[in-house]
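Every protein chain of the complex appears in place save one, which is left out.
Up next, chain A:
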Amino acid sequence: MFAFILSRILQAIPVMLAVALIAFGLFTFVGDPIATMLGQEFSVQQRDALVAALGLDQPVWVQFLRFIGNALRGEFGLSYRLSRPVADLIVERAPATLELALCASVVALAVGVPMGVYTGLYRRSWLSRAFLTFSLIGVSLPTFLIGILLILVFSVWLGWLPSFGRGDTVQLGWWSTGFLTASGWKALVLPSITLGLFQLTLIMRLVRSEMLEVLRSDYVKFARARGLRDRSINFGHALRNTLVPVITIVGLQLGSIIAFSIVTETVFQWPGMGLLFIQSVSSADIPVMAAYLLLIAAVFVLINLIVDLLYYAVDPRLRTGRGH
């Protein structure tokens, strides 16, 4: 088990290095930071001083190594746009994104899995057909449109929920949370639904098709032939066997919920990392972009590791693996 985790971490190193190389490449290929930072008028001395200060006169590989060394210590330099350390900006914005991603995932799982089980078990009922039609809408409507429609209905017409921002937050150490205030919860509702809807429909369809397949399997037939109760067959024997593929997809989707919260955060002006990233892109704020890229890569690597560990928990065939 320990060896497995270790090997996974070792495998993650080349992945992270490759991403780091791309992130580092941004500095060289996306605009000229010197021109951006100095503005319209500057002297040659000013320019040379800045180049030396940023270390841009050194060979590329030295610059890359220094970039990695700094990244490992959590230093990504100063934001060009806000002139503040990138690390501070991200730490400040991360709680908003993570809380939103958590709520969206909970919505997607808590609604998607039961709907998938139901549509798998009662294929022909009208409710199943309604769920499937609904899921088609969820899959095909773009996120920003869903967000805007929700704002239109619940904020503009009904006035029940806020259309932007996080509401009041409470500071717990460096973590600012919206979970402790009523307005924080209210502000979470629409963005969570918007962000989670696509995953919800995806999970529902996945669970449904897996259920249909497992219900046809020999061991479910044999469970029926042994006269086991329907509840035990459907939830004990069938649902558990659908979990391995579901965990894979849900894990990857959780990564993309965090990574692609950009659109939702923009629609709802949610003060998270996605919004920070999109603002940085529009002003070519390369240090922030590079840091965001690395962070998201790290999130994906971490989630994949957790997914692999969950397989072990679910499937005994992997636990004992060889031997016997």
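A few comments on the model shown:
We adopt the following convention: a residue touches a chain if its C-beta (ideal position, glycine included) is under 8 Å from a C-beta of that chain, and two chains touch if they have at least 3 such contacts; residues count from 1.
Everything below uses one rule, namely that contacts and distances are computed from a predicted model.
Selecting from "Peptide/nickel transport system ATP-binding protein", "Sarcosine oxidase subunit alpha", "Cytochrome bc1 complex Rieske iron-sulfur subunit" or "Beta-ketoacyl-ACP synthase", the unshown chain of this assembly corresponds to "Peptide/nickel transport system ATP-binding protein" (UniProt protein name). Within the complete assembly, A:232 is the residue of A:7, A:232, A:269 or A:283 that touches the hidden chain.
Listed here are the chain A residues that touch the chain not shown: 217-219, 221-230, 232, 236-237, 240-241, 314-317, 320, 324.
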